[in-house]
Each structure stands twice: as structure tokens, then as C-alpha cells.
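As you look at this complex, bear in mind that one protein chain is not there, while each of the others sits in place.
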Amino acid sequence: MDITTLKSKKSLIWWTVIFTIFILLIFLPFYTQGYAVVLLISILVYVILTLSWVMFSGSTGYMSLAPAAFFGVGIYTSALIGKVFPFPITVLVGGMASFILAILVGALTLRLKGIYFAIFTFGLVMLIAYSLLFFEIQVTGTRGRFVIVMDYNTIYFYMLGIFMLLLLTTYLIKNSKYGLALRSIGQEEDAAAHTGVNVVGVKVMTFAISAFFMGAVGSVMATKLTYIDPFIAFSTTYSFMPVAMAIFGGTGSLYGPIIGAAILTYLEEILITKFAEVYMLIFGAILVAAILYLPDGLVGFIQKIWRRLMERNHVDT
Amino acid sequence: MSILEGKGVTKYFGGLAAVSNVDFSVEKGEAFGLIGPNGAGKTTLFNLISAAYPVKSGIIRFKDKDITGLKPYKICRMGVARTFQIVKIFPDLPVFSNVLLGLHFGHSSGMSSAEKASLALEYLDFVGLTQVKMAPAKDLTLANQKRLEVARALATGPELLLLDEIMAGLNPTEVSQAMELVNRIREKGITIIMIEHVMKAIMNICQRIMVLHHGEKIAEGSPREIANSEKVIKVYLGEKAHATC
Partner (left out) sequence: MITTFLDIVISGLLMGGIYALIAVGLSLQYGVARVLNISHGEFIMIGAFGTYILYKTAGVNPILTLAICGPVLFLIGFFLYKTLFKILLAFSDSAEIFEGKSLLASFGLLFIIQNIAILIWGADIKSYSFLNIGVDLGGALFPANRMVTLLFAVVISMTFYLFLAFTRMGKAIRAAAQNPRIAGLMGVNINQVLALCFGFGALMASFAGGLLSMCYPITTTMGMEYTVIAIIVVVLGGLDSIVGSFIGGFLLGIVGSIVTYIEPGLALVAYYAIFIILLLVRPTGILGK
């Protein structure tokens, strides 16, 4: 058989699978009881954060520990203007606020290399959290704020919408010349610059686009939290979890981060209420094990085994 | 007509002058050689022209336009491409994509992706890498990685090409293939500045040669003039003459 028809047949199957999953996800709230929706919301939050993180850090190799900053900006946007504007506007503003913050941060810091960038982005989250706490206590006189409440189905549909948009954006970037530029930056930044790639521009723009989605999902998440304060909104957990989930799932493909986030969030959901310490302990152990033994993540590992099985079958026949 | 011109180009590393007050002028269409002992400042001069480093003082003009202080990608898009002394390919990208990147970002022509893809194949064919086009670049031999760098540089559509020791570490057969490649690039009308320690190549290919020593220009002229210059023999070839005694 011709290789191209084989390829297009394969991608046709893929698209059918993806389409079916989305149809199922859209109709899910109409035929299940509350818990499945709540669980899927938690999974979607981390899936969106992880995929957004991979969009920038996975290809460029710049390890950003700033997801919590952008997520938190989204949460606060929702707390500040959620009661005034229609909700879609709030989500959009939350995303744009993070987008703008990311452009500022990116323009300042993306010349920092390696570990410095990771440290800086980590410090940024804490700086915002402590400054905001000081401001809230001194100026507004309260520590936290209440956010408008929405029902779970509505939250779910917003999350699903953001997820679909993110998936589409990631897919388009990956298959465009900018995706190629990002990978070239990750592998040999100097050579990319001398081959005509505006490295700073591409980096800052991608960083900002990924921040948009983190901010948007933050402003939806706020309505689920209902009450927030600077340390709830800017919790470093939201910076580290996406990184760990991406590493666990594998950053080489689109579905690696999704699978990684889904599995770990599910684990969190079943363990955290009763055995919070045990969950965190297992989480730490999984992270260390993944770094040691799954250099290409779970998905890379499965692909490797799959390939080996296929080869063996070939030999047998 | 001069395509690239430098006046008083200077660069310090700490207190040390790596390139000191160097003037040069490269004519359109020529092959211009850059030689000198290790640490003479040759690669630094390339890094200044291509804006990998900022110049301390002096001015560099490309096609009569001042390019000092521009960003590397701008200089590349204006038509100055380069290769690297220690190869800097994109190791995990296929050979084909390495070249395609140059076509996407090296110039602002309104080519369709199909046109770009076919041009990329043309450049791969030009340097002789058609056979390995889908292999990850890291799997190539050193000679082929150097060819890949040339193809990637050509894909940006340069008028001026800076070749930094593309023959270092190659065996004699590969060296003559590389020499033939450089000649074919010149036939396309692309101006070349090359740094090379393989004297046979420099003497055969270049019309003019500039000699750097401790960051300063100590001679410039035709291969014959350089080969006979006492100053050059003393600082450069002299090492060898001394060693053979």
C-alpha cells in the first residue's frame, strides 16, 4: 500500500476518535450525576494548565514555573470584575490580563538562560502573592474575596470550550512554521537566530499565548473556589503540578500531557480528601520515578513497548 | 562594488582586545579569505558581522547600510548567512526541517509551502544530502552536518555567506568535495567570506585574503602576495617553519 494513503487513513481514524470523544464530553452532563462533572472539571483545569505549559516550555526547553502567576491573575480578575461584566467577558479579560503580564515578564526575562529563568518565574509567583496580601490587608482591609457562584455544568462547559480552543491553537502552532521555530530554539537557539528566527519575539509571543489560556481557566476556576485569598489564588502548587504532570505524561506529543494530567488528577481526587499526605507522598515518588525511568513520559514508554511488540510480531510472521 | 565594509571594528573581552580597529572591504561576488593563528579573532569578527556579539566601537556596512547594532535575525533577513565553527545544527529535527527553517524565516518572500518544500529539496540536492533528508540531523557524519549548515544558510537566500572552517576535521576526499561546493556557491553569484586553516583551499578559492593576528589586521592581498609576505610568514607560517627546524 502507498505510504501516504496509509498515513491519511491513520489520521482519519485519529480525527474520528477525537471527534467522538468531544461529542461524548459535550453530552456528558446530560446523562450523568454531579460527581462525574466535578471530577472532569478538576481534570480539565490541570489538563489546560499542563497543555499550556507544554506549548511554551515543552518545545523551547525554558522551564517556566509561572503557571500559578497567570492562573492567579485569572482568578483575581474573576473576583474583581466577575460581578460587573457578563461572564464570557470576564474570562476573556482574565486571559488578556495574563497575556499582557506574560509579555512584560517575557520581554524582561527571556534573555535569562536555563535555571535562572526557572528561579525567576518561581520568585514572581511569590512576589505577587505576598505583595497582594500586603495590599489587601493594608488597603482593602480584608484578606480574601468572594467570587460569583456558577453551577457545575456551566463551569464544565466553559472549561471544555477553553480546552477545545487550546487544543486547536496548540495543533495549529505545532504544524505551522512557528512550531518549527520553537523547536529550533529549544535545540540550538543561536543557530535559530542566525537563520532568521526572531527568537525573542517568538518566545515572548508563545509564552503570552500559553499564559492567556492559564488566565482564562483561572477566571473560570475562581467561580468553583467561591472564596479566594492571595495564597489560594497564587499557590505554587499550580506551578509545579503542570510541570510534573507534563513530565509524567510525556511532552513529545499532544496527548502525553493530557494523559499525564488526567491520571494524576484522578489519583488526587480519590486520595486527597482522606489521605492527603499519602497522596502527596505518592505524587512525589511518581515524579522522581518518572524523571528517573520515563525520560519520554508514560506515553513515550508505552510507544516504546508497543514498537517492540510490533517488531516481535514481524519477526514471528 | 563593495558589499561589506568595516571601519575600525573593535571588540574587547574583559580587558583583552579580541578584534582591534580592523578595516576591511569585501567586493560583491568575490571569495574573501580570513586567516590567522588560533585566537587571532577570526571567528569573533564573524560574530560581530552576524551580530552574535555587539561591537565595542566601529561600524559595519552591508550594501551601504549600517548594520551595527541590528539583531542577528534582521541581519540574516537582509542577506547575510553564516555557518558555525563548531556545528550548530538542530539535532532532533529532520535534515529537511533544518533547511526548511531557513526558507520560512530567512527571507520575506511570498512563497507557498509547496514552493518552500521543493526549494528545500533543491538545496539538499545542491549540497548532496538528498539521501538522508528525513534522518534526524544528529545522525549525520561531521562532513554531512557541515554540508547541512551550508544548505540551511543558503536557504535563507543570502547575498553574503560567512563560512567558518567548514573543512576542519574532514578527510582529504571530503575537503575536495567541500572546495567544489564552495566554488559552486560562488558560481551562483553569492559573495563568500571564509575562515579556513586548510591553506590549499584558501589559496585556490579566494581572490583576496586578510590576515589577523592578536585581533589586528597585519596583511591583506592576493594569495600570492600573502604567501610571499614576510610579516605573514613570520607570525603565521613561521610557527610551522620554526617547528620543522
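Labels for the chains are A and B, by order of writing; each one numbers its residues from 1.
The rule we apply is simple: a residue touches a chain if its C-beta (ideal position, glycine included) is under 8 Å from a C-beta of that chain, and two chains touch if they have at least 3 such contacts.
Fair warning: this is a prediction, and the values are worked out from it, not measured in the lab.
Contact with the chain not shown here comes from a single listed residue; of A:W15, A:Y35 or A:F134, that residue is A:F134.
Residue-wise, the contact with the chain that is not shown comes from A:A244, picked out of A:M55, A:I75 or A:A244. The chain that is not drawn here is touched, among residues A:L12, A:A36, A:I89 or A:L108, by A:L108.
Note that of A:Y76, A:Y158, A:F207 or A:F283, the residue touching the chain absent from this view is A:F283.
Seen from chain A, the chain kept out of the figure touches residues 61, 63, 108-109, 112, 114-116, 118-120, 122-124, 126-127, 130-131, 133-134, 137-138, 236, 240, 243-244, 247, 277-278, 280-281, 283-288, 291-292, 295.
By our rule, only the chains that are shown with their structure count from here on.
The part of chain A that touches chain B in the complex is made up of residues 177, 180-181, 183-184, 187-188, 190-200. Chain contact summary for the complex, chain B toward chain A: residues 50, 52, 71-73, 76-77, 81-82, 84, 88-93, 97, 100-102, 104-107, 152-153, 155-156.
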